[in-house]
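The structure follows.
As you look at this complex, bear in mind that one protein chain is not there, while each of the others sits in place.
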Amino acid sequence: MFELDKLKDECGVVGIYAPKDDSMSQRLCFGLVALQHRGQESAGMALLKDGKMKYYKEMGLVQEIFTKEVLGRLEGGDIGIGHVRYSTTGESYVSNAQPLVVNYKGGSIALAHNGNLVNANMLRDELEEQGSIFQTSIDSEVIANLIARNYSLGFKEAIIKSMERIRGAYALTIICGDNLIGVRDPNGIRPLVMGKTEGGYVLASETVALDVIGAEFIRDIAPGEMVIINKDGVESHMFSDNQRCAHCSFEYVYFARPDSDMDGANVYMTRRNAGRILAKNHPVEADMVIAVPDSGIAAAIGYAEESGIPYGVGLIKNKYMGRTFIQPDQSMRELAVRLKLKCFKRKH
Amino acid sequence: MFELDKLKDECGVVGIYAPKDDSMSQRLCFGLVALQHRGQESAGMALLKDGKMKYYKEMGLVQEIFTKEVLGRLEGGDIGIGHVRYSTTGESYVSNAQPLVVNYKGGSIALAHNGNLVNANMLRDELEEQGSIFQTSIDSEVIANLIARNYSLGFKEAIIKSMERIRGAYALTIICGDNLIGVRDPNGIRPLVMGKTEGGYVLASETVALDVIGAEFIRDIAPGEMVIINKDGVESHMFSDNQRCAHCSFEYVYFARPDSDMDGANVYMTRRNAGRILAKNHPVEADMVIAVPDSGIAAAIGYAEESGIPYGVGLIKNKYMGRTFIQPDQSMRELAVRLKLKCFKRKH
Amino acid sequence: MFELDKLKDECGVVGIYAPKDDSMSQRLCFGLVALQHRGQESAGMALLKDGKMKYYKEMGLVQEIFTKEVLGRLEGGDIGIGHVRYSTTGESYVSNAQPLVVNYKGGSIALAHNGNLVNANMLRDELEEQGSIFQTSIDSEVIANLIARNYSLGFKEAIIKSMERIRGAYALTIICGDNLIGVRDPNGIRPLVMGKTEGGYVLASETVALDVIGAEFIRDIAPGEMVIINKDGVESHMFSDNQRCAHCSFEYVYFARPDSDMDGANVYMTRRNAGRILAKNHPVEADMVIAVPDSGIAAAIGYAEESGIPYGVGLIKNKYMGRTFIQPDQSMRELAVRLKLKCFKRKH
Partner (left out) sequence: MFELDKLKDECGVVGIYAPKDDSMSQRLCFGLVALQHRGQESAGMALLKDGKMKYYKEMGLVQEIFTKEVLGRLEGGDIGIGHVRYSTTGESYVSNAQPLVVNYKGGSIALAHNGNLVNANMLRDELEEQGSIFQTSIDSEVIANLIARNYSLGFKEAIIKSMERIRGAYALTIICGDNLIGVRDPNGIRPLVMGKTEGGYVLASETVALDVIGAEFIRDIAPGEMVIINKDGVESHMFSDNQRCAHCSFEYVYFARPDSDMDGANVYMTRRNAGRILAKNHPVEADMVIAVPDSGIAAAIGYAEESGIPYGVGLIKNKYMGRTFIQPDQSMRELAVRLKLKCFKRKH
């Protein structure tokens, strides 16, 4: 499980198109809090109001960053996107926080990316060969450069052309011109859903964000699909023929919140079913089924239901344990580990 | 449940006697993180090293306050006590954070208090009549004044005399002279346990703090008991005859962590049994038993076990939802509520 | 000069009586910024509004502490006092910041003290003997205890009685009941002046604070005088017969701002005259008179005027050099010293 902590392509994105709504920054903030489980390292949002782009991004949790004062400075917005980034070990800088906002020949563009490109280094080399400079180590900067170099084709073609170059996992929300754009990679590795509000549309990594923004779920963005949302409504482009659903199984098992629906399946139900199947295929004799919290709870309940072995609590997680203490010696390190997840010894 | 949020007498205390241990401030910190669920408003610790008292207290969570730098300044300590305070609505100031450290005729004294005195105002009036001044609104200041006015009796008698004057709930950890002192009110309303480390002793509101400090549970401090821990070991005084156990039921139902043991009973088991009894006495026809997280989970499991109705998850809590957003209008307020605790609609 | 940095009795106080003014906290803030040269360690203010006392104090500079948000929380006030404290080497805690606000039998009292009592330890012992406890190491706490123990005499007599007990330097601003009180020790060691605004009165350590609060200078508080300001105007009590002016010469030489007037003399003029007298009594042959900034400038100008030797700049102070860097080795320490005050080599 600790290995999973090091996966770098785990993030959450959100996008809102709502020209007549005064509470854009507040709604983006709600959406990001709902997606906070997908990334606790940094958060940011970019808003377009009357053609002008404002943005703010910082290290930390959404509610720490977007104080009343910061939200005040971000007031107003017709289109907005937001991003939460996963806390990875090693170097993490605010310069790697998203959304990335750049100026290019076509105007301003803001990008928020959840995923991981497998050919990013190759594309960086190629772009540097053509004279590009890079200020961050995030893939969004590669994508922005590709779009900028294709600007003459118009933004739609420039984005599609860029998507054809990149390989790997990506769910993107983009502000470009007066459009909110959502893109999902041809394999549908990272999730992206669309919802509808009274005056507009919402894109988000998970359905849990729709609820708190005040949007109703419409549908998943399909693998290999780009949606363009503007004053004319929603326009869909399939930029890849060979889309085949290859969802990342960690989304269902570990990343996503249990109350989210993804590509037609509820996460909690999927986990519970996995537990049931496990019980059928690998029955054991035991007094009790206990879960490793939090992501293992649904599977444990499923295993208990199928096997008839009672479900109980055996491991307690300290929900106030933010960062791990760095300890000088082994005995203190062992105590520190007990702080986070504690085995709960009990007489039955 | 929201009313409970306003209970003001909920706190956590810890105390360590360990003259030869170099990691006093770190262990206090671990203990306080383990007790963080008992209070998130402020935290503090006081340490005695070679007869000199140092302390630090601040608003916020334990890990936010006790950074590497702050812990560095608190290095060294023979005896230490710590406190976490509950976040109450209304006014909350750092001046009300604990431990309270004062100088009096007998030297220095540090106090950490979990509880609520019912005759505090009367005692304040009486003390003010005698010329005392008050700088905080916490009961600890009343107790410190009482001890100071009885100093001529010696510290033991001074504390006992003071305990005879105060009425209500109190679990105290005190540094006085070269002694670590633990006191529990005659009704045993607030919990206090004692543990043993290699080189000393630990006092704490709950057994979960013992584990992470590296101490083994010895016993509960009895209602009406004062323990004095120093180089001669542990000395016990029963300062009240008519002790009768009148534990606060909220400790078992709501305040304490499920993996704590209190006065001979495990909190999780107590909650599960409550659920079982409820199922016997109040059977209902239902498809599923769901819990209000987090404190209701054990009872729901108990109800499910007894009734045979399957247990499942139906409400999801956002664990990253720190403070509640203050919202200007009703529609945004409604969305904000959904952020904290969300009903999880699902097709069975 | 570096020894002077360690003088601990250097502070600034201010007090405003203005029941109909809405900008109390803002004016206190202005006054404290004008007195910031008297103390950069901590600052605080206490305000009485409709009989209720609010206060805020913190480590740091006035403008860092009293942000827009903090001033907002302190809105409203009929009477207010403020304090800036000098940065001393060694331990400095927010618990030693002023004003000190306490409850006693007579109600609430807030005190701000500039000075240093010579019999503070003796009085502490005496008060502890009577059962008092102390939470800080500031003299204000001694004074508050004395007033509280004399409360039955009424506030005027209680304060006078307390002043008769304390020895040393003190300029005090006090809120007690609906009164703003100013007190100056019988020797007039620390300065205190009174000014008038449209709707009230102002007390301050130096006249420079009157200007920015919008008050006109009326007069100095006399040595051994207590003034009580309330809805009936200003009432004066001389609580000491043998007052003789024994101003601290460091006020004129070092502490005060050159544009302040103190006890009938302007600080700049006094310094210039000192320079002139020095030139008469100790003439030297030299090419140029240079000053050690900032306090030595006026004296150097006076010396130049009297001697006929031209005045010039020879030492430059880095005004952005806040704290001194702590340097690991000698060569770096020497460079760090040059940062603060640099000898300015020049070809004439």
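The first chain written gets the first letter, and so on, giving A, B and C; residue counts start at 1 in each chain.
We adopt the following convention: a residue touches a chain if its C-beta (ideal position, glycine included) is under 8 Å from a C-beta of that chain, and two chains touch if they have at least 3 such contacts.
All of these numbers come straight from a predicted model, not from anything done at the bench.
Although it is not drawn here, the omitted chain touches the following shown chains in the complete assembly: A, C.
Only one of the listed residues, C:Met163, C:Ile181 or C:Val208, touches the absent chain: C:Val208.
Of the listed positions C:Glu58, C:Glu126, C:Asp263 or C:Glu305, the one in contact with the omitted chain in the full complex is C:Glu305. One of C:Lys52, C:Lys231, C:Lys280 or C:Arg338 touches the chain omitted from the figure, and that residue is C:Arg338.
Check A:Leu74, A:Ala144, A:Val202 or A:Ala279 against the missing chain and you find that the one touching it is A:Ala144. By the touch rule set out above, subunit A reaches the unshown chain at residues 94, 100-105, 124, 128-135, 144-145, 148-149, 151. As for the chain not pictured, it touches subunit C at residues 23, 26-27, 29-30, 33-34, 36-37, 40, 61-64, 68, 208, 211-214, 257-259, 266, 268-269, 272, 294, 297-298, 301, 304-305, 310-313, 316, 318-323, 325-327, 331-332, 335-336, 338-339, 342, 344, 346-347.
As a working rule, only the chains that are shown with their structure count from here on.
Subunit B and subunit C have Cα centroids lying 42 Å from one another.
Centre-to-centre separation between subunit A and subunit C, using Cα means, comes to 55 Å.
The set of subunit A residues that touch two or more partner chains is empty.
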